[in-house]
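For this depiction, one protein chain was excluded, whereas all remaining protein chains were kept in their positions.
Letters A and B mark the chains in the order given here, with residues in each chain numbered from 1 onward.
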Amino acid sequence: MAEMTYIQAISDALRLEMRRDQRVFILGEDVGVYGGAFKVSLGFQEEFGPWRVIDTPLSETAIVGGATGAALMGLRPVAEMQFADFISCAWDHLVTVAAKQFFRTRTPIPIVVRLPSGGGFSGGPFHSQNPESSFAHIPGLKVVCPATPQDAKGLLASAIEDPNPVLYFEHKHLYRRIKGEVPEERYTVPFGSANVHREGDDATVVTWGAMVHTATEAAEELAKEGVEVEVLDMRTLVPWDKARVLEGVRRCSKVLVLHEDTRTGGFGAEIAATIAEEAFEDLDAPVMRLAAPDTPVPFSPPLEKAYIPQVEDVVTALRELAAY
Amino acid sequence: MAVREAEPVGSLQEVKEAGLDREDLLGIYRSMLITRGIEERGHILYKQGKIPGSFYTGRGNEAAAVGVGTAMGPNDVGTPLHRDMGVHVTRGVEPWRVFAQYMGREGGPTRGRDGNVHMAVAELGLHTMVSHLPAMLPVASGMALAFKIRGDRRVAVGWFGEGAAARGDAHEAMNFAGVRQLPMVFVCDNNQWAYSTPTYLSYPVEHIADRAAAYGFEGVVVDGTDVLAVYREAKRAIEKAREGGGPTLVECLTLRMEGHAVHDDAFYVPKEMFEQWAAYDPIERYRTWLQNHAELSDDEENEITATVKRLLNDALDRADASPLPDPATLEGGVFASQEDLDTPHHK
Partner (left out) sequence: MSTGTQTEVVMPQMGVSVSEGTITKWLRQVGDSIGRDEPLLEISTDKVDTEVPSPAEGVVTQILVQEGETVEVGTVLATIAPPGAEVPPPAPAEPAAPPAPTPEPQQAPSPEPEPAPVAAAPAPEPAAPQVAAAAAGNGKTFVSPVVARIAAEHGIDATAVPGTGTGGRVTKKDILSFIESGATAAPAPARAAAPAVEPAPPPEPVAQPEPAATAAEPVPAEPVAATPAPVAEPARAAAPPPPPAPAPAPAAAPAAELVAGEALEPMTAMRRGVMEHMRRSVDTAAHVTSAIEVDLARVVALRQKLKPELAAQTVNLTYLAFIARASVDTLLDYPWVNGEVRGQSIVTRPFVNLGIAVALEEGKGLIVPVIRNAQDLNLTGTARAIQDLAERARTKKLLPDDVQGGTFTITNPGSFGTFHGTPIINQPQSAILGTYALVKRPWVVQDELGSDVIAIRPIMNLTLTYDHRLVDGAYAGMYLRDLRDKLESWDEAAY
């Protein structure tokens, strides 16, 4: 075990996969000499050479489309979007080509697209988004949202191993802020298995990504008031661990679905609807959602604070839920 | 690096130098006949109500497609489009599977998950197109990138039309391929009409191939009704790419002899244009060449025609016998499993 930041864990996973499997290569803007906008691949070009750590032109379409072609030829590309926001430029290649190719012609597309996402540092409308629900809605794509260094590493290994297109949303606000003990050797964390980040029986918070930490801080506040809140870290949204969520509902009977993405049509809506459908008789309160409002991500700090669910917001919501 | 306008093919000697013997020449003829035969019969099936959805053909593009398909090496790959049935045929697709594809049957390459020419058999080195043109160009450049990374002596061919040339995908793919000198050939089927849009509303230069210079590679324009000229230029480009010479843009000039799809009567194409290009029917043209230069006899020709007819009749029967897909299997194939990776083209 070693203590690593979230971003170090991502780097570590990528490096181990590239050492282990010759087919793995990375491509993206400034990933080579510069080591990537966030330095995830710093030093990689020295170790793996310029043809496995490929600096591309500013061409998201060529990056994701190219990754798709290379995957069809047997390689395991890991494409980096400089910011998750820029994936919109390559939407077609994920959604039109990669997501549907296996269904149509049974040729798998094992690619990973790394998507530095999330806000909290005045990145503004184009450097802060959490577009996971858009892709969770597309059959054929898998969606991964790690919250801890340990999961970041294990989930990236699983993503690279997976025979399908995987969108790996790495939260920028966790990069250097969150540290944890991470095994040094290679390991995988399976998709579709939620993790109990904090135990509790009075209510369950279903969340992922940076909100796992926000929820946990809020839960500690509630604990002072004698309310024990479970924090369920989904880890992956496609596939999502429905069974574990329903189990939490059965036990706690009160649920808060929390995400940093906007509210309407967010993945939380899918979770809430499923709970209503399949666990109605376990509910002791309406399923509650807390999410960003339906606006673009604002730039100015007070606005951004109002946009991203804060610990206080979660505390308030949980109190209301607990009292119901 | 100005665009080069390719010469027509002349003597048998010239062709032999380009690597084709007489058997190959007859094989090309056969492929062109099968290509047109498949589409003609598809038309009939469509009008009989046996083909759901729409139906697209590549009439007029047979030489361009078969010529490039013939030039590809056995391990080369490509992403042919809806006017390129000849590529599938040349690479060896079984015609019955095409009919089964048209009719949405289990035996089609997409097993009814997709229709019409949205198909390819990966084992033949071909990968299925999408409707969003030219989205397969970046994919083909990625295939070439894989070859470059691994040092494979293989080439990827990416097709696009003069209409799709207007989209950003074409630019990104060509730019990336040019920057990285990928082993790739860009083939533009310039059939002069993007649905109803004429060339002068699609691009402002004389040739699409003019653009190659901007990406740092060679561009060539070839008469797309001259199968041997197409073959020669494609072969040259493919072998150059294989030897590390980087991409080439080969523009095959043809006329789309039918509407965009079966529902389109192409009223917007001037009649004189059709008449003019009808005189350059690729198959007629090649038959005449074979008679003049390769001693194609009537018997030989009849024999080939009869064989093709039989092949297609059998194919229709076999396709008709192929079952419709079982709705119970619908949700099964969205995600791949590890075993699905265990296929030759994925190694």
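To be clear about the criterion, a contact is a pair of C-beta atoms (placed from the backbone, for glycine too) under 8 Å apart; a residue touches a chain by one contact, two chains touch by 3 or more.
Predicted model, so just to flag it, every value in this text is computed and none were measured.
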Chain not shown, its touching partners among those shown: A
Contact residue for the chain not shown (choose from A:34, A:126 or A:324): A:324
Residue of A:30, A:161, A:247 or A:282 in touch with the missing chain, whole complex considered: A:282
Interface with the unshown chain - residue positions in subunit A: 253, 280-285, 323-324
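Convention: only the chains that are shown with their structure count from here on.
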Approximate Å spacing (C-alpha centroids) for the pair subunit A, subunit B: 41
For the subunit A and subunit B complex, residues of the former touching the latter: 25, 27, 51-52, 54, 56-57, 59, 61-62, 64-75, 77, 92-93, 96-97, 100-110, 139-140, 142, 163-164
Contacting residues of subunit B [partner subunit A, same complex]: 77, 109-110, 113-114, 118-120, 122, 127-128, 130-132, 135-150, 156, 168-169, 172-173, 175-176, 179-180, 333-338, 340-341, 343, 345-347
